[in-house]
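The other protein chains are all here in position, but one chain of the complex has been omitted.
As written, the chains take the letters A and B, and residue 1 is the first residue of each chain.
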Amino acid sequence: MSRVDAALKASGQSRYVADFALPDMAHAAVARSAMAHARIVSIDTRAALASPGVIAVFTAQDVSPIPYGRALIDTPLLARDKVRFVGERVAAVVAATRQQAEHAAAMVEIDYEPLDAVFTPSEALAPGAPAIHEQPWAYKGAGAKQGDPINLIHRATHGSKEEVDAALAAAAFVVEHHYATQGVHQGYLEPQACIAHFISEDEVQIWLTTKAPYRVREMVGTCVEIDPKKIELQSITLGGDFGGKGSPQDAPLCTELSRKTGRPVKMTLRYSEDLTATNPRHPAEIDLRIGADKEGRIVAASMVAHLNAGAYGAFTPNVPAPHGAVEIPSYRVPLLYSEANRVYTNTVPRGNMRAPGAPQGIFALESAMDELALVIGIEPAELRRRNLLVTGEADASHVHWIEHRGLETLEAALAAVEPVAAPPGWLYGRGIAIYSRSTTSMASTSLRLTPYDDGCLRVETPLIETGTGSHTVLRQMLSDQLGFATTKIEIVGVSTNDLPRDAGAGASRVTAGLAAVVDVAAKAWMNRARDEAIVVEVNEDSGVDVGSYTVQVAQVAVDPGTGQMRLLELLNAVDVAKIINPLAFQMQIDGGATMGVGFATLEDLDEADGQVWAANMGEYKLPSARDVPVYKTVKVPGAIGLGTANVKNIGESTTPPVAAAIANAVFDATRCRIRDLPITAEKIYQAMKGQQ
Amino acid sequence: MNVTMTLNGRPFSAETPSESLLVDVLRLNGFTGTKEGCGVGVCGACTVLVNDVPVASCIYLAALAEGQDVWTVEGLTAKDSALLDAFVEKEGMQCGICTPGQVVSAYALGIENPKANEEEIREFMAGNLCRCTGYVTITESVRTYLASK
Partner (left out) sequence: MLISTPTTIGDALVEISNENTLAVGGGTSIALMLKNRLIEPDRLVLLNQVPALSGIEERDAQTVRIGATTTLLQLMHSPLINSALPVLSFAASRVGNPRVRSVATVGGAIIHGDPRQDIPPVLLSLGATAHIAGRAGERDVPLAEFFIGFMESAAGEDELVTEVTVPKIAGQRTHYTRFTPGSDDDYPTVGIAVAMTLADDGSVKDARIALGGVDSTAFLATEAASLLIGNRPTDELIAAVGESAAKSANPSDDQRGSERYKRAMVDVWTRRTLAICLKG
């Protein structure tokens, strides 16, 4: 039986935020900063106000002065006094139609006094760098203290640098390299959109392209000073997230605009605004040193990352070291120093994107593992074999997973891979990379089950269907546990007013979270009074860590005359427990890998001088059906999963290792090492020329 | 201006600004199955059929549709049940935002080259981006649809 929403989606009946209209609804568009860093001298809104259809024009002084954010509260609704990146919201126009609002927004005249700007972490941390925020330590949730470098958002460290330096100095083999990754976008195909309807201080309704309605409700309420319980976030099918839609987006602004104009206000971004002014993935600079003894066993490692967080830190993930971009999740590292610096720059603010930090960090780590193997003189797979964690060992952050199945997964991958022929005249190469990701369920969600007279079951869930198939998985789990046929179960997404809680989709734990609430629901269902609806919830604040390993093998061909690289095949070996829905599971593997392929070889926001030059999809290339390789999957069954459902994570497993697998394969083919992404034909060509 | 066309086999006319794009005319008149993604004719979410060929309605002037035969995902899936069945059976979707465009393009391929092989399917469908699936199930859906013809 297919997905719960398959027919609706394929026939165009599924409704997304952009498809909704309310009676008397007005439309908003914003005027954005053309400057990377400048004082706002004046804003002339007269021409915009006189433009046809315009209802009102707002600047910072007209809206709530309270900033918003997730961990760090630093983002204004509209720029006050100064702008900090090209694309920042400066003024908002409300008009009768979307076209009229956009037309008028282009007529807002902003007079600037330019300020010195910094675009990279090294520029931003240099002595004498201009302050992007005058008192960054004063923001709620600030991680930096007065006296820290002015543009440092947060520095997380783990371990002792001195001990690691000493161990590396004494190591038989050491590699030390610098790796860099570019800015890339989540690339969901549904532009961000919002409708806010401020009815009264006690009733606000919001339709938003979000995967985390309860969290958004809190953030909107705090920003516009309305009790979050009075704000209702509707449950709307989401047109792709990948980490890009966990923030409140333009909901706080639209709420203010609705409050001021007395009408429902809708704002839908043009995709160029998504690319240039939302929260894409951090570009990273990573310095990595790994030392090994004579037998090729890692003795120490140092991993230092500088993450370009852009002009606001509100939605940059605040993970502690040694996680995120400085994670070494799969190997035994007796001594580890890691340091992650998140730095303000005058560029677009960054946020979460599928496995935050890991695609950058794993590119560096898994490239460096191959570089270390070369220095030692052993096969890349053999180096990994000697260093993969085994069950019973703690990882570098001292966490014990239930089990480690890296070795089995590696052997399964190597056993399954079959060489694919390169075109005549092309060089052939093969590369491997490993990633492992832990998940705790930390379930926090709720459900209402209502029996119908005809023997069907209505199931209400606050969980947003982001596209992963979560509603289908929920139906299947309920069917298994309660004995209803899937055809007799109706899954209905409901608003934040209808059920008490949901943590939002993310961190690869949706299925595990659903499994936990379904367990509770099954028990409550058995004990219920006849024909009564039941509401159940779970809200765990801790959980057991299970890890899931992914071993990738990339096979590439390189045209020695042009540097052009073709990804012939990408094999994913994944360590699995029980799979609830094989097709949905497979699509997470293939889709995650495809996003990794884009990151590795194609996608680039092409940032320079504070501008995102790849500002439309003609320039920002997502992989198409003919850009993707043949995918092969090997499942390594028998793992211990979470809860009675015995499930593990998959959504973020196959994206991070792709870039290193390809870089390692390119090296195998050409003996050229590419340490900065994306891996383009030109980089390979120049490296090969340099070698001659 | 007033634009008149045959939409999903029925007469349709709407009053709209003369610079309107076809996607806006369709969506503002309730045909929201047609999605606007990239807005520059690249992603394919807005694909509709005009006189049996696929066009990007987000960069197609509504004025050009005057007197033409226009079909959207709603009309095509109602007319050709094999089209809907193929995408449902093979689950050629995840979030679904690109799906209407994929479905319309699959139908257009059925007109242009109903015997398309795997490579020809991928080449034709390459203009319809999908960020979720990795394209395997979409390609499978298109193949299943073509086989039904």
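Here is the rule we use: contacts are C-beta pairs under 8 Å (C-beta built on N, C-alpha and C of every residue); 3 or more make two chains touch, one makes a residue touch a chain.
It should be emphasised that the depicted structure is a prediction, and the values quoted were computed from it without experimental measurement.
Chemist: Among the options A:440, A:633 or A:680, which residue touches the chain absent from this view?
Modeler: Of the listed residues, the one touching the omitted chain is A:680.
Chemist: Which one touches the absent chain: A:150, A:189, A:538 or A:602?
Modeler: A:602
Chemist: In the complete complex, the non-displayed chain touches which residues of chain B?
Modeler: Contact residues on chain B toward the absent chain are 1, 17-19, 21, 39-42, 44, 47, 50, 53-56, 59-61, 63-64, 66, 105, 108-109, 112, 124, 126-128.
Chemist: Can you list where chain A touches the absent chain?
Modeler: 103, 106, 561-565, 601-602, 604, 606, 613-614, 618-619, 621, 623-624, 626-627, 680-682, 685-686
Definition applied: only the chains that are shown with their structure count from here on.
Chemist: Distance-wise, how many Å sit between the C-alpha centres of chain A and chain B, to the nearest whole number?
Modeler: Averaging C-alpha atoms per chain gives centres 29 Å apart.
Chemist: In the complex of these two chains, what residues of chain A are touching chain B?
Modeler: These residues of chain A touch chain B: 2-3, 5-16, 18-19, 99, 186-191, 237-242, 270-272, 466-469, 583-584, 586-587, 589-595, 616-618, 622, 624-628, 631.
Chemist: Within their complex, state which residues of chain B touch chain A.
Modeler: Touch residues, chain B against chain A: 17, 24, 27, 31-40, 42-43, 45, 72-74, 77-78, 84, 87-89, 91-100, 103, 121-123, 125-139.
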